[in-house]
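All protein chains of the complex are present and in place, except for one that has been dropped.
Labels A and B are assigned to the chains in the order they are written; within every chain, residues are numbered from 1.
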Amino acid sequence: MADASPMRADVIVVGAGPAGLAAAHAAATDGARVVVVDENPETGGQIWRASHRAPHPRARALLAQLERDGVTTLRGTTVFDAVPPGSLRAVDAGGHSVALEAPAIVLATGATELLLPFPGWTLPGVFGAGGLQAMVKGGLDVAGRRVLLAGSGPLLLAVAAALRRSGARIVALVEQADRRAVRRLAGTLWNRPAKLGQAAALSVRLCGVPRHHATWPVRAHAGGDGWLRAVTLRGADGSETTLDVDLLGVGFGLAPATRLAQLLGCELDGDRVATDDLLRTSVPGVHCAGEAAGIGGVDCALVEGAIAGHSAARRDDLALRARRRLRRERGFAAALADAFALRPELRELPTSDTVVCRCEDVAYGALADHRDAHDAKLATRCGMGPCQGRICGPALRFLRDWAADRVRPPLVPVPMAALRETLATTDSTP
Amino acid sequence: MPDAGDNLRVTIDGTQIHVPPRTTVAAACVMARATRRSVAGEPRTALCGMGVCFECRATVDGRLDVRTCMLHCRDGMEVHTGG
Partner (left out) sequence: MTSVPRTAVIVGAGIVGAACADALATSGVAVRVVERERPGTAGATAAGMGHILVLDDSPAQIALTKLGRELWDARADRWPTRVERHVCGTLWVAADDEELAGARQRAEVYERWGVASRVVDADELRLLEPNLRGGLAGGLLVPGDSVVYPPNAARVLLDAAVSAGAAVVERAPVTAVGDGWAELADGTRLEADVVVVAAGIATPRLVPGSGLSIVPKKGHLAITDRYPGFVRHQLVELGYLKSAHGAVRQSVAFNIQPRPNGQMLLGSSRQLDDDDPRVDRCILAAMVARGIDYLPRLAALSVLRTWVGFRPATPDNLPVVGPLADRPGLWVATGHEGVGITTSLATARLVADRLCGREPPIDPGPYDTSRLREASTHA
(Lines give C-alpha, C1' and ligand atoms only; values in the text may rest on other atoms or scores of the structure.)
Protein backbone atom coordinates (compact mmCIF):
# COMPACT_ATOMS: atom_id res chain seq x y z
CA MET A 1 0.00 0.00 0.00
CA ALA A 2 1.39 3.37 -1.01
CA ASP A 3 2.21 5.44 2.03
CA ALA A 4 2.13 9.22 2.13
CA SER A 5 5.53 10.33 3.44
CA PRO A 6 5.36 11.04 7.15
CA MET A 7 5.60 14.47 8.72
CA ARG A 8 9.07 14.64 10.27
CA ALA A 9 10.16 16.53 13.36
CA ASP A 10 12.84 16.44 16.04
CA VAL A 11 10.29 16.11 18.81
CA ILE A 12 6.66 15.05 18.67
CA VAL A 13 4.51 16.01 21.63
CA VAL A 14 1.30 14.04 22.11
CA GLY A 15 -1.23 16.12 24.03
CA ALA A 16 -1.69 19.88 24.04
CA GLY A 17 -2.57 20.39 27.68
CA PRO A 18 -0.28 22.28 30.06
CA ALA A 19 2.42 19.57 30.08
CA GLY A 20 2.40 19.18 26.31
CA LEU A 21 2.47 22.89 25.58
CA ALA A 22 5.26 23.44 28.11
CA ALA A 23 7.24 20.57 26.58
CA ALA A 24 6.75 21.94 23.08
CA HIS A 25 7.89 25.39 24.17
CA ALA A 26 10.97 24.05 25.98
CA ALA A 27 12.02 21.85 23.06
CA ALA A 28 11.41 24.61 20.53
CA THR A 29 13.48 27.05 22.60
CA ASP A 30 16.30 24.52 22.39
CA GLY A 31 16.08 24.72 18.61
CA ALA A 32 14.14 21.51 17.97
CA ARG A 33 11.49 21.25 15.25
CA VAL A 34 8.40 20.38 17.23
CA VAL A 35 5.02 19.00 16.25
CA VAL A 36 2.19 18.87 18.79
CA VAL A 37 -0.71 16.46 18.18
CA ASP A 38 -3.94 16.61 20.12
CA GLU A 39 -7.24 14.89 19.54
CA ASN A 40 -9.37 17.77 20.79
CA PRO A 41 -10.67 20.42 18.45
CA GLU A 42 -8.97 23.04 20.66
CA THR A 43 -5.59 23.07 22.39
CA GLY A 44 -5.23 23.60 26.13
CA GLY A 45 -6.15 20.17 27.42
CA GLN A 46 -9.11 19.70 29.70
CA ILE A 47 -8.02 22.30 32.25
CA TRP A 48 -7.42 25.06 29.73
CA ARG A 49 -10.01 23.85 27.31
CA ALA A 50 -11.43 26.97 25.73
CA SER A 51 -15.00 27.61 26.58
CA HIS A 52 -17.15 28.15 23.52
CA ARG A 53 -16.89 31.85 24.29
CA ALA A 54 -13.29 32.61 25.19
CA PRO A 55 -9.93 30.84 25.39
CA HIS A 56 -8.14 30.46 28.72
CA PRO A 57 -5.67 33.35 29.26
CA ARG A 58 -2.75 31.15 30.37
CA ALA A 59 -3.25 28.87 27.41
CA ARG A 60 -3.46 31.87 25.10
CA ALA A 61 -0.10 33.17 26.31
CA LEU A 62 1.63 29.82 25.92
CA LEU A 63 0.08 29.29 22.49
CA ALA A 64 1.26 32.70 21.33
CA GLN A 65 4.76 31.71 22.44
CA LEU A 66 4.51 28.44 20.52
CA GLU A 67 3.51 30.34 17.44
CA ARG A 68 6.61 32.51 17.77
CA ASP A 69 8.63 29.32 18.34
CA GLY A 70 7.37 27.95 15.03
CA VAL A 71 5.75 24.89 16.57
CA THR A 72 3.30 23.01 14.35
CA THR A 73 0.07 22.08 16.11
CA LEU A 74 -2.26 19.41 14.76
CA ARG A 75 -5.65 19.67 16.45
CA GLY A 76 -8.45 17.15 16.10
CA THR A 77 -5.79 14.53 15.38
CA THR A 78 -5.93 11.26 17.30
CA VAL A 79 -2.89 9.01 17.59
CA PHE A 80 -4.02 5.41 17.12
CA ASP A 81 -0.79 3.52 16.61
CA ALA A 82 2.82 3.93 17.57
CA VAL A 83 6.11 2.13 17.16
CA PRO A 84 9.07 3.18 19.32
CA PRO A 85 10.69 5.51 19.55
CA GLY A 86 8.76 8.05 17.54
CA SER A 87 6.78 6.61 14.68
CA LEU A 88 3.15 7.55 15.10
CA ARG A 89 0.02 7.19 13.06
CA ALA A 90 -3.03 9.31 13.65
CA VAL A 91 -6.38 10.09 12.11
CA ASP A 92 -7.56 13.64 11.62
CA ALA A 93 -11.07 14.91 12.23
CA GLY A 94 -12.03 13.88 8.70
CA GLY A 95 -10.93 10.29 9.34
CA HIS A 96 -7.81 10.64 7.16
CA SER A 97 -4.59 8.98 8.16
CA VAL A 98 -1.56 11.07 9.21
CA ALA A 99 1.95 9.67 9.77
CA LEU A 100 4.46 11.35 12.05
CA GLU A 101 8.09 10.53 12.64
CA ALA A 102 10.64 11.83 15.12
CA PRO A 103 13.61 10.48 17.08
CA ALA A 104 12.04 11.65 20.34
CA ILE A 105 8.52 11.99 21.62
CA VAL A 106 6.94 13.44 24.72
CA LEU A 107 3.79 11.75 25.97
CA ALA A 108 1.58 14.36 27.60
CA THR A 109 -1.60 12.36 27.34
CA GLY A 110 -3.07 13.60 30.62
CA ALA A 111 -5.60 11.75 32.68
CA THR A 112 -9.13 10.47 32.54
CA GLU A 113 -11.68 10.86 35.27
CA LEU A 114 -12.13 7.92 37.57
CA LEU A 115 -15.81 7.09 37.13
CA LEU A 116 -17.15 4.48 39.51
CA PRO A 117 -20.27 2.54 38.62
CA PHE A 118 -23.31 2.84 40.91
CA PRO A 119 -26.99 2.15 40.22
CA GLY A 120 -28.30 4.70 37.75
CA TRP A 121 -24.94 6.06 36.58
CA THR A 122 -25.80 5.22 32.98
CA LEU A 123 -28.86 7.50 32.91
CA PRO A 124 -28.92 10.41 30.47
CA GLY A 125 -28.07 13.48 32.55
CA VAL A 126 -25.27 11.80 34.52
CA PHE A 127 -21.82 13.01 33.50
CA GLY A 128 -18.32 12.90 34.84
CA ALA A 129 -17.64 16.02 36.88
CA GLY A 130 -14.90 17.16 34.53
CA GLY A 131 -17.10 15.75 31.77
CA LEU A 132 -19.93 18.08 32.67
CA GLN A 133 -17.55 21.03 32.70
CA ALA A 134 -16.25 19.98 29.29
CA MET A 135 -19.82 19.78 28.01
CA VAL A 136 -20.55 23.27 29.33
CA LYS A 137 -17.38 24.60 27.74
CA GLY A 138 -18.65 22.88 24.61
CA GLY A 139 -21.83 24.93 24.70
CA LEU A 140 -24.20 22.92 26.91
CA ASP A 141 -26.59 25.48 28.37
CA VAL A 142 -26.97 24.92 32.12
CA ALA A 143 -28.56 28.24 33.03
CA GLY A 144 -31.14 27.64 35.76
CA ARG A 145 -30.49 23.87 35.82
CA ARG A 146 -30.18 22.09 39.18
CA VAL A 147 -26.75 20.49 39.26
CA LEU A 148 -25.30 18.10 41.84
CA LEU A 149 -21.54 17.63 41.96
CA ALA A 150 -20.30 14.55 43.75
CA GLY A 151 -17.31 12.31 44.07
CA SER A 152 -13.90 13.40 45.21
CA GLY A 153 -11.08 15.85 44.74
CA PRO A 154 -10.41 19.52 44.11
CA LEU A 155 -11.79 19.25 40.58
CA LEU A 156 -15.31 19.19 42.04
CA LEU A 157 -14.80 22.67 43.50
CA ALA A 158 -13.45 24.09 40.27
CA VAL A 159 -16.30 22.58 38.28
CA ALA A 160 -18.89 23.85 40.74
CA ALA A 161 -17.50 27.37 40.52
CA ALA A 162 -17.38 27.28 36.73
CA LEU A 163 -20.89 25.91 36.39
CA ARG A 164 -22.25 28.46 38.81
CA ARG A 165 -20.74 31.18 36.68
CA SER A 166 -22.55 29.64 33.68
CA GLY A 167 -25.84 30.08 35.53
CA ALA A 168 -26.30 26.62 37.01
CA ARG A 169 -27.87 26.17 40.44
CA ILE A 170 -25.46 24.00 42.40
CA VAL A 171 -27.80 21.93 44.55
CA ALA A 172 -24.93 20.50 46.59
CA LEU A 173 -21.25 19.71 46.49
CA VAL A 174 -20.61 16.24 47.88
CA GLU A 175 -17.12 15.01 48.77
CA GLN A 176 -16.47 11.43 49.87
CA ALA A 177 -13.39 12.34 51.91
CA ASP A 178 -13.72 13.33 55.57
CA ARG A 179 -13.81 17.02 56.35
CA ARG A 180 -10.82 16.53 58.66
CA ALA A 181 -8.58 15.21 55.89
CA VAL A 182 -9.47 18.07 53.60
CA ARG A 183 -8.85 20.63 56.37
CA ARG A 184 -5.47 19.06 57.03
CA LEU A 185 -4.61 19.57 53.38
CA ALA A 186 -5.62 23.23 53.60
CA GLY A 187 -3.28 23.50 56.58
CA THR A 188 -0.33 22.52 54.38
CA LEU A 189 -0.98 25.44 52.07
CA TRP A 190 0.43 28.11 54.43
CA ASN A 191 3.69 28.27 52.46
CA ARG A 192 1.95 28.14 49.08
CA PRO A 193 0.40 31.59 48.71
CA ALA A 194 -0.71 31.00 45.11
CA LYS A 195 -2.56 27.80 45.95
CA LEU A 196 -3.94 29.33 49.14
CA GLY A 197 -5.23 32.23 47.08
CA GLN A 198 -6.88 29.85 44.58
CA ALA A 199 -8.53 27.95 47.39
CA ALA A 200 -9.79 31.15 48.98
CA ALA A 201 -11.14 32.44 45.67
CA LEU A 202 -12.98 29.16 45.09
CA SER A 203 -14.53 29.34 48.53
CA VAL A 204 -15.83 32.80 47.80
CA ARG A 205 -17.28 31.70 44.48
CA LEU A 206 -18.96 28.74 46.14
CA CYS A 207 -20.40 30.80 48.96
CA GLY A 208 -23.91 29.56 49.76
CA VAL A 209 -23.50 26.17 48.07
CA PRO A 210 -24.39 23.33 50.48
CA ARG A 211 -21.28 21.23 50.98
CA HIS A 212 -21.16 17.73 52.41
CA HIS A 213 -18.16 15.64 53.35
CA ALA A 214 -17.94 11.90 54.00
CA THR A 215 -20.93 11.56 51.67
CA TRP A 216 -21.32 9.92 48.26
CA PRO A 217 -23.98 9.15 45.67
CA VAL A 218 -25.45 5.65 45.83
CA ARG A 219 -28.28 5.77 43.32
CA ALA A 220 -29.44 7.96 40.43
CA HIS A 221 -33.17 7.90 39.68
CA ALA A 222 -34.85 8.33 36.31
CA GLY A 223 -37.86 10.49 35.63
CA GLY A 224 -40.74 9.51 33.38
CA ASP A 225 -38.77 10.68 30.35
CA GLY A 226 -35.90 8.33 31.18
CA TRP A 227 -33.57 11.19 32.10
CA LEU A 228 -32.03 11.83 35.50
CA ARG A 229 -34.51 13.17 38.06
CA ALA A 230 -32.94 12.67 41.50
CA VAL A 231 -29.88 11.32 43.27
CA THR A 232 -29.71 9.49 46.60
CA LEU A 233 -26.70 10.30 48.75
CA ARG A 234 -25.38 8.28 51.65
CA GLY A 235 -23.26 9.57 54.50
CA ALA A 236 -20.58 7.66 56.39
CA ASP A 237 -23.05 7.49 59.30
CA GLY A 238 -25.42 5.50 57.08
CA SER A 239 -28.00 8.27 56.63
CA GLU A 240 -29.52 8.73 53.19
CA THR A 241 -31.05 11.78 51.48
CA THR A 242 -32.48 12.16 48.01
CA LEU A 243 -32.09 15.41 46.08
CA ASP A 244 -34.06 16.42 42.99
CA VAL A 245 -31.62 17.41 40.25
CA ASP A 246 -31.44 17.93 36.49
CA LEU A 247 -27.79 17.07 36.05
CA LEU A 248 -25.21 15.11 38.02
CA GLY A 249 -21.47 15.59 37.61
CA VAL A 250 -19.67 12.76 39.39
CA GLY A 251 -15.98 11.88 39.42
CA PHE A 252 -13.74 10.17 41.94
CA GLY A 253 -10.44 11.71 40.98
CA LEU A 254 -8.16 11.21 38.04
CA ALA A 255 -6.43 8.20 36.51
CA PRO A 256 -3.29 8.66 34.37
CA ALA A 257 -3.91 8.03 30.65
CA THR A 258 -1.20 5.48 29.90
CA ARG A 259 -2.44 3.51 26.90
CA LEU A 260 -0.16 5.13 24.32
CA ALA A 261 2.80 4.62 26.68
CA GLN A 262 1.80 0.97 27.13
CA LEU A 263 1.54 0.45 23.39
CA LEU A 264 5.06 1.85 23.04
CA GLY A 265 6.21 -0.65 25.65
CA CYS A 266 6.87 1.85 28.46
CA GLU A 267 6.94 0.36 31.92
CA LEU A 268 4.30 1.47 34.39
CA ASP A 269 4.76 2.30 38.05
CA GLY A 270 1.41 1.38 39.56
CA ASP A 271 -1.14 3.24 37.46
CA ARG A 272 1.25 5.82 36.02
CA VAL A 273 4.04 5.79 33.45
CA ALA A 274 7.40 5.14 35.13
CA THR A 275 9.88 7.97 34.52
CA ASP A 276 13.36 8.92 35.70
CA ASP A 277 14.76 12.32 36.78
CA LEU A 278 14.64 13.64 33.24
CA LEU A 279 11.17 12.22 32.65
CA ARG A 280 12.52 9.54 30.34
CA THR A 281 10.41 6.39 30.23
CA SER A 282 11.84 2.88 30.06
CA VAL A 283 11.79 3.14 26.23
CA PRO A 284 14.69 5.16 24.78
CA GLY A 285 13.49 8.34 23.05
CA VAL A 286 10.11 8.28 24.79
CA HIS A 287 9.49 10.87 27.51
CA CYS A 288 6.41 11.42 29.61
CA ALA A 289 5.17 14.51 31.42
CA GLY A 290 2.10 15.68 33.27
CA GLU A 291 -0.74 13.62 34.66
CA ALA A 292 0.21 10.49 32.67
CA ALA A 293 3.44 10.38 34.70
CA GLY A 294 1.49 10.81 37.96
CA ILE A 295 -1.42 13.00 38.96
CA GLY A 296 0.04 16.31 40.10
CA GLY A 297 -2.09 19.16 38.79
CA VAL A 298 -1.39 22.00 36.41
CA ASP A 299 1.67 23.53 38.11
CA CYS A 300 3.36 20.17 38.31
CA ALA A 301 2.46 19.49 34.67
CA LEU A 302 4.06 22.77 33.53
CA VAL A 303 7.34 21.99 35.29
CA GLU A 304 7.35 18.41 34.04
CA GLY A 305 6.56 19.53 30.51
CA ALA A 306 9.59 21.83 30.54
CA ILE A 307 11.85 19.06 31.85
CA ALA A 308 10.59 16.54 29.30
CA GLY A 309 10.80 19.08 26.46
CA HIS A 310 14.42 19.95 27.22
CA SER A 311 15.31 16.34 27.75
CA ALA A 312 13.67 15.32 24.45
CA ALA A 313 15.64 18.10 22.72
CA ARG A 314 18.79 16.65 24.32
CA ARG A 315 19.40 19.59 26.61
CA ASP A 316 19.71 17.55 29.78
CA ASP A 317 21.48 20.47 31.46
CA LEU A 318 18.38 22.66 31.09
CA ALA A 319 16.13 19.75 32.05
CA LEU A 320 18.05 19.23 35.29
CA ARG A 321 17.84 22.92 36.12
CA ALA A 322 14.04 22.88 35.66
CA ARG A 323 13.90 19.84 37.87
CA ARG A 324 14.55 21.75 41.06
CA ARG A 325 11.05 23.14 40.97
CA LEU A 326 9.52 19.70 40.68
CA ARG A 327 10.02 18.36 44.19
CA ARG A 328 7.77 21.00 45.72
CA GLU A 329 4.98 20.30 43.24
CA ARG A 330 5.28 16.55 43.72
CA GLY A 331 5.06 17.00 47.47
CA PHE A 332 1.80 18.86 47.13
CA ALA A 333 0.44 16.20 44.78
CA ALA A 334 1.19 13.52 47.36
CA ALA A 335 -0.64 15.51 50.06
CA LEU A 336 -3.63 15.87 47.72
CA ALA A 337 -3.74 12.15 46.96
CA ASP A 338 -3.61 11.44 50.67
CA ALA A 339 -6.39 13.87 51.59
CA PHE A 340 -8.73 12.61 48.90
CA ALA A 341 -7.93 8.89 49.19
CA LEU A 342 -11.03 6.89 48.29
CA ARG A 343 -12.84 5.28 51.20
CA PRO A 344 -13.29 1.50 51.08
CA GLU A 345 -17.10 1.80 51.28
CA LEU A 346 -17.00 2.98 47.66
CA ARG A 347 -16.09 -0.57 46.64
CA GLU A 348 -19.68 -1.42 47.53
CA LEU A 349 -21.13 1.15 45.08
CA PRO A 350 -22.07 -1.21 42.26
CA THR A 351 -24.74 -3.81 42.95
CA SER A 352 -24.67 -7.08 41.05
CA ASP A 353 -26.95 -5.72 38.30
CA THR A 354 -25.13 -2.38 37.91
CA VAL A 355 -23.63 -2.03 34.45
CA VAL A 356 -19.85 -1.75 34.78
CA CYS A 357 -18.81 -1.95 31.13
CA ARG A 358 -21.07 0.60 29.47
CA CYS A 359 -19.95 -0.30 25.95
CA GLU A 360 -21.06 -3.92 26.27
CA ASP A 361 -23.59 -3.53 29.12
CA VAL A 362 -21.79 -6.03 31.34
CA ALA A 363 -23.17 -6.12 34.89
CA TYR A 364 -20.90 -6.16 37.92
CA GLY A 365 -22.30 -9.53 39.03
CA ALA A 366 -21.10 -11.16 35.79
CA LEU A 367 -17.52 -10.43 36.82
CA ALA A 368 -17.78 -12.18 40.18
CA ASP A 369 -16.14 -15.43 39.04
CA HIS A 370 -13.25 -13.78 37.25
CA ARG A 371 -9.87 -12.93 38.59
CA ASP A 372 -8.36 -10.50 36.12
CA ALA A 373 -9.30 -8.12 33.34
CA HIS A 374 -8.16 -10.38 30.51
CA ASP A 375 -10.05 -13.38 31.77
CA ALA A 376 -13.20 -11.32 32.41
CA LYS A 377 -12.94 -9.72 28.99
CA LEU A 378 -12.79 -13.02 27.12
CA ALA A 379 -15.63 -14.55 29.09
CA THR A 380 -18.02 -11.61 29.55
CA ARG A 381 -16.99 -9.00 26.92
CA CYS A 382 -16.20 -6.54 29.73
CA GLY A 383 -13.87 -3.93 28.21
CA MET A 384 -14.30 -5.25 24.67
CA GLY A 385 -16.30 -2.30 23.32
CA PRO A 386 -15.28 0.91 21.59
CA CYS A 387 -13.83 2.61 24.69
CA GLN A 388 -11.52 -0.40 25.05
CA GLY A 389 -11.79 -0.44 28.81
CA ARG A 390 -10.89 3.21 29.39
CA ILE A 391 -13.88 3.67 31.72
CA CYS A 392 -14.31 0.24 33.31
CA GLY A 393 -10.54 -0.43 33.47
CA PRO A 394 -9.67 2.25 36.09
CA ALA A 395 -12.94 1.50 37.92
CA LEU A 396 -12.08 -2.19 38.18
CA ARG A 397 -8.59 -1.29 39.27
CA PHE A 398 -10.20 0.37 42.29
CA LEU A 399 -13.06 -2.10 42.79
CA ARG A 400 -11.18 -5.34 42.22
CA ASP A 401 -7.46 -4.47 42.07
CA TRP A 402 -7.36 -5.60 38.45
CA ALA A 403 -4.42 -4.41 36.38
CA ALA A 404 -5.22 -3.10 32.90
CA ASP A 405 -5.33 -5.65 30.09
CA ARG A 406 -2.79 -5.56 27.27
CA VAL A 407 -2.94 -2.68 24.79
CA ARG A 408 -2.91 -3.33 21.08
CA PRO A 409 -3.39 -1.12 18.05
CA PRO A 410 -5.56 0.74 17.27
CA LEU A 411 -5.57 2.83 20.47
CA VAL A 412 -8.97 4.17 19.51
CA PRO A 413 -11.43 2.74 17.02
CA VAL A 414 -10.48 3.97 13.56
CA PRO A 415 -11.92 3.42 10.11
CA MET A 416 -10.58 0.20 8.59
CA ALA A 417 -8.99 2.29 5.83
CA ALA A 418 -6.60 3.86 8.37
CA LEU A 419 -5.06 0.44 9.06
CA ARG A 420 -4.45 -0.15 5.38
CA GLU A 421 -1.49 2.19 5.47
CA THR A 422 1.63 0.85 7.09
CA LEU A 423 3.72 2.61 9.68
CA ALA A 424 6.77 4.25 8.17
CA THR A 425 9.16 2.34 10.40
CA THR A 426 8.80 -1.24 11.38
CA ASP A 427 9.23 -2.17 14.96
CA SER A 428 12.75 -3.44 15.43
CA THR A 429 13.02 -3.42 19.20
CA PRO A 430 13.62 -6.85 20.68
CA MET B 1 -26.68 33.27 23.77
CA PRO B 2 -25.52 35.16 20.68
CA ASP B 3 -28.01 36.46 18.16
CA ALA B 4 -30.06 33.86 16.38
CA GLY B 5 -28.40 35.15 13.23
CA ASP B 6 -24.99 33.87 14.38
CA ASN B 7 -26.37 30.46 15.21
CA LEU B 8 -25.81 27.25 13.33
CA ARG B 9 -28.57 24.93 12.17
CA VAL B 10 -27.98 21.31 13.12
CA THR B 11 -30.35 18.42 12.44
CA ILE B 12 -30.27 15.76 15.14
CA ASP B 13 -32.33 12.62 14.51
CA GLY B 14 -34.56 14.66 12.21
CA THR B 15 -35.11 17.57 14.60
CA GLN B 16 -33.54 20.87 13.73
CA ILE B 17 -31.97 22.97 16.48
CA HIS B 18 -29.96 26.17 16.54
CA VAL B 19 -26.73 26.40 18.49
CA PRO B 20 -24.02 29.03 18.89
CA PRO B 21 -20.74 28.63 17.00
CA ARG B 22 -18.13 26.37 18.73
CA THR B 23 -20.82 24.25 20.33
CA THR B 24 -19.79 20.60 20.33
CA VAL B 25 -22.08 18.13 18.63
CA ALA B 26 -22.36 16.23 21.95
CA ALA B 27 -23.61 19.37 23.74
CA ALA B 28 -26.08 19.95 20.93
CA CYS B 29 -27.33 16.36 21.27
CA VAL B 30 -27.94 16.79 25.01
CA MET B 31 -29.78 20.08 24.42
CA ALA B 32 -31.90 18.31 21.80
CA ARG B 33 -32.44 15.50 24.36
CA ALA B 34 -31.22 13.00 21.79
CA THR B 35 -29.93 9.70 23.15
CA ARG B 36 -27.98 6.80 21.72
CA ARG B 37 -29.06 3.21 22.47
CA SER B 38 -26.64 0.93 24.29
CA VAL B 39 -26.22 -2.67 23.13
CA ALA B 40 -28.94 -3.68 25.61
CA GLY B 41 -31.20 -0.87 24.41
CA GLU B 42 -30.73 1.66 27.23
CA PRO B 43 -30.70 5.38 26.37
CA ARG B 44 -27.27 6.98 26.75
CA THR B 45 -25.73 10.42 26.45
CA ALA B 46 -22.17 11.69 26.64
CA LEU B 47 -20.44 10.82 29.90
CA CYS B 48 -16.82 11.98 29.87
CA GLY B 49 -17.11 14.91 27.47
CA MET B 50 -13.50 14.41 26.42
CA GLY B 51 -13.30 11.58 23.92
CA VAL B 52 -12.74 8.72 26.34
CA CYS B 53 -16.03 6.91 26.88
CA PHE B 54 -17.44 6.75 23.33
CA GLU B 55 -20.97 7.07 24.74
CA CYS B 56 -21.60 10.14 22.56
CA ARG B 57 -20.70 8.54 19.26
CA ALA B 58 -23.04 9.16 16.35
CA THR B 59 -23.15 9.22 12.58
CA VAL B 60 -22.28 12.76 11.47
CA ASP B 61 -22.83 13.74 7.83
CA GLY B 62 -22.61 10.05 6.91
CA ARG B 63 -19.40 9.38 8.83
CA LEU B 64 -19.87 6.49 11.28
CA ASP B 65 -18.91 6.31 14.96
CA VAL B 66 -17.83 9.94 15.40
CA ARG B 67 -17.06 11.02 18.99
CA THR B 68 -19.35 14.02 18.98
CA CYS B 69 -17.79 15.62 22.08
CA MET B 70 -14.64 16.16 20.01
CA LEU B 71 -16.39 17.86 17.11
CA HIS B 72 -17.81 21.34 16.70
CA CYS B 73 -21.17 21.84 15.03
CA ARG B 74 -21.17 23.14 11.48
CA ASP B 75 -24.10 24.81 9.79
CA GLY B 76 -26.32 22.24 8.07
CA MET B 77 -24.80 19.27 9.91
CA GLU B 78 -26.84 16.05 10.04
CA VAL B 79 -26.46 13.90 13.13
CA HIS B 80 -27.94 10.45 13.71
CA THR B 81 -27.56 8.97 17.19
CA GLY B 82 -29.22 5.70 16.24
CA GLY B 83 -31.35 6.08 19.39
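Just so we're on the same page, a contact is a pair of C-beta atoms (placed from the backbone, for glycine too) under 8 Å apart; a residue touches a chain by one contact, two chains touch by 3 or more.
Worth saying up front: this structure is predicted, and the values here are computed from it rather than measured.
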item	value
Omitted chain's touching partners, listed by label	A, B
Hidden partner interface residues of subunit A, rising order	1, 81, 83, 95, 371, 374-375, 378-379, 384-386, 388, 408-410, 413-423, 426-427
On subunit B, residues whose C-beta touches the chain left out of the figure	39, 63-65
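Please note the rule applied: only the chains that are shown with their structure count from here on.
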item	value
Mean-CA-position distance for subunit B and subunit A (Å)	22
Touching residues (chain side subunit A, partner subunit B) in the complex	39-41, 46, 50, 52-53, 76, 78, 93, 95, 112-113, 115, 122-128, 130-136, 138-141, 225-227, 355, 358-361, 385-387, 390-391, 412-413, 415
For the subunit B and subunit A complex, residues of the former touching the latter	1, 19-24, 26-28, 30-31, 33, 35, 38-40, 42-55, 57, 63-65, 69-73
